[in-house]
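Note that one protein chain of the assembly has been removed; the remaining protein chains are unaltered in position.
As written, the chains take the letters A and B, and residue 1 is the first residue of each chain.
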Amino acid sequence: MPLGRLPAWLLLAPALLLLLGMFLVPIGWFLVASLQELGSLAEILEEADAVLLSGAVGGALINTLWISAVVTALVLVIGYPVSYAMSRASGLAFTLLLLCIVLPYFTSTIVRTYAWMVLLGRNGLINQLLLGLGLVSEPVQLLYNRTGVIIGMTYVLLPYMVLTLYAAMKAVDMRLLQAAESMGATPLQVFARVFMPLTLHGVVAGVLITFILALGFFVTPALMGGPGDMMIAMLIEREVELTQNWPGAALMTIVLLVVTLILYGLYSRFTTDEKGAMP
Amino acid sequence: MMGPVLRATLLKALVVLLAFGLLAPIIVVAIASFSGDGYLKFPPETFSTRWYARFLGDARWRSAIVNSVFIGLMTSALSTFLGFLTAYAMLRGNFRFKKVLASLLLTPVIVPHVITAVAVYFLSARLGVVGVRPWIAVAHTVVALPVVLVILQSALRTVDPALERAAMVCGCTRWGVFRRVVLPLAFPGIVSAALFSFLTSFDELVISIFLAGIRSETLPVRIWNSLLLEVEPTIAAVSTLLIAVTSVALGVDAVLRRVRG
Partner (left out) sequence: MQAVALEGVTKRYGAETVVAGVDLAIPAGEFFTLLGPSGSGKTTTLSMLAGFVQPDEGRVMMGGRDMTRVPPRGRGLGMVFQNYAIFPHLNVAENVAFPLSVRGAPKAEIESRVAEALAMVKLTGFEKRYQRQLSGGQQQRVALARAIVGHPAVVLMDEPLGALDKNLRYHMQVEIKDIQQRLGMTVIYVTHDQEEALTMSDRIAIMERGRIAQMGPPREVYEKPESSFVAAFLGEANLLPVTPEGAAARGPGGALIQAGAGSLPGKGGLAFIRPEKLSITAGLADAAPNALPGRVLHASFLGNTMRYEVEVEPGRSVLCDTANAAGAALHAPGADVTVSWNAADSRFLAG
């Protein structure tokens, strides 16, 4: 039974009030009030110029983009075969694969980060393995540097990519691949000329969602990175918690928010189907 | 050129390796939490439950459990209730701006949690509600709501509108249709939504860091605060508890899915 206009809005009202009061208004208020502290528009722009082009912020922006790009690429390379296998698996194999993706996916980010801190430490399993195999002669520094950040973030973000790719790959009609094969295509040709184009939208969506989430990452780089791995989200937290520099935090927030929303807009265009995997 | 059998075997081996790599860190933490050694070592040389004893023997950790559970339950109840009303209206409602509204309702997952956290902290500091647990639950509801919406919209989509019409012809009021038809049919989905919104709150860290204050540290915040100092084995025990909660939630959900058919 379709709802009338008025009952529909009544049902929506509580959620909209929450979204307004706890999300939109606070963000708007925080940004406006913080920037007003700076004075006129000219003064705001001057401050923006000074803050965003300063060494610390500029460096953090470059770090953020670089780390996000590397992590997204790694996640795609690792996620693609896993998703492919998942989309073709059935029965027990599928259930096990799903478990391997879903259990980490729903485990707290901080627990997953901690797990890698245990593995990558000086006396961690990885170093023990490397030493035991004689690949290195002394423990390698895998934690509190860029390597640690990239390993940790890749692990945390992998399930988002896999679930997005899986949805796209599952939708491919297997008969199309058989048809291509029957027309004489080699397996490589079937993959490159049929399967890839049909799943490309999933790849684009997966890359975008991974990149968007990576841009705003905070917990993993803060725990696994070194002093040179400051990302923009960490800087925002630091400005607020340590120095109470609200205007600075607001300026960086605007940059992060604008980039995120532009990419989200792109993402929405690639996922017109609302059944697609949700972050 | 590789033979097809060899290629398939290689792909399988690669996938098994990657899948194991995904699960391994979690298993390692769970095993390490039962270590009897004085410091974190894997594999442990001796086994004991000493880290659990230390974890549960500490008043601050215990209060963190209470806080996490309390805030999680409130978030779950609030977001499931709001999410159900919203999902129903989005599915059956006929109004303008539906698409805009749908993307708006999902933005809290997309906008970096740091931004939401800083903004809500800005508001809360002015209202003097930092460290108030129901307030933290309300903030968690913002990020739990999209999760609930996705689950409930797919659950409600399986309720044929013709069933609601049939109930109306049979004499049901709008509330009667709701109670006798929609609610029972959507029940497994509602339980799933409640589980996953609880999990979202239970695992949430960034917003909690800002809003918890000293009074209302949740488990993730407490882990965060200790990890900033050192990687100690007690945290393995705490992490294992969190992993167990996640596993139980996923297990219950899997059973519900089977019931739903």
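We take it that a residue touches a chain if its C-beta (ideal position, glycine included) is under 8 Å from a C-beta of that chain, and two chains touch if they have at least 3 such contacts.
Keep in mind that what you see is a predicted model, and the values were worked out from it rather than measured.
In the full complex, the chain left out of view touches B. Shown as candidates are B:Val5, B:Ala59, B:Val169 or B:Leu228; the residue that touches the absent chain is B:Val169.
Screening B:Leu56, B:Leu85, B:Leu104 or B:Leu185 for touch with the missing chain picks out B:Leu185. The chain not shown here touches subunit B at positions 160, 162-163, 165-173, 176, 180-181, 184-185, 261.
Here, only the chains that are shown with their structure count from here on.
One inter-chain figure worth recording: subunit A and subunit B are separated by 17 Å, centre to centre, where each centre is the mean of the chain's CA atoms.
Per the touch definition, subunit A reaches subunit B in the complex via residues 1-5, 7-9, 11-12, 14-15, 18-19, 22-23, 25-27, 29-31, 33-34, 78, 81-82, 84-85, 96-97, 99-104, 106-112, 114-119, 121, 123-125, 128, 155, 158-159, 187, 212, 215-219, 223, 233, 236-237, 240-241, 246, 249, 253, 256-257, 260-261, 264, 268, 274-275, 278-279.
Here subunit B touches subunit A in the complex through residues 4, 7, 11-12, 14-15, 18-20, 22-23, 25-26, 28-29, 32, 39-42, 81-83, 85-86, 88-90, 92-95, 101-123, 138-139, 141-142, 145-147, 150, 154, 161, 164-165, 168, 174, 177, 196, 199, 202-203, 205-206, 209-210, 220, 223-224, 227-228, 231, 235-236, 239, 242-243, 246-247, 249-250, going by the rule given at the top.
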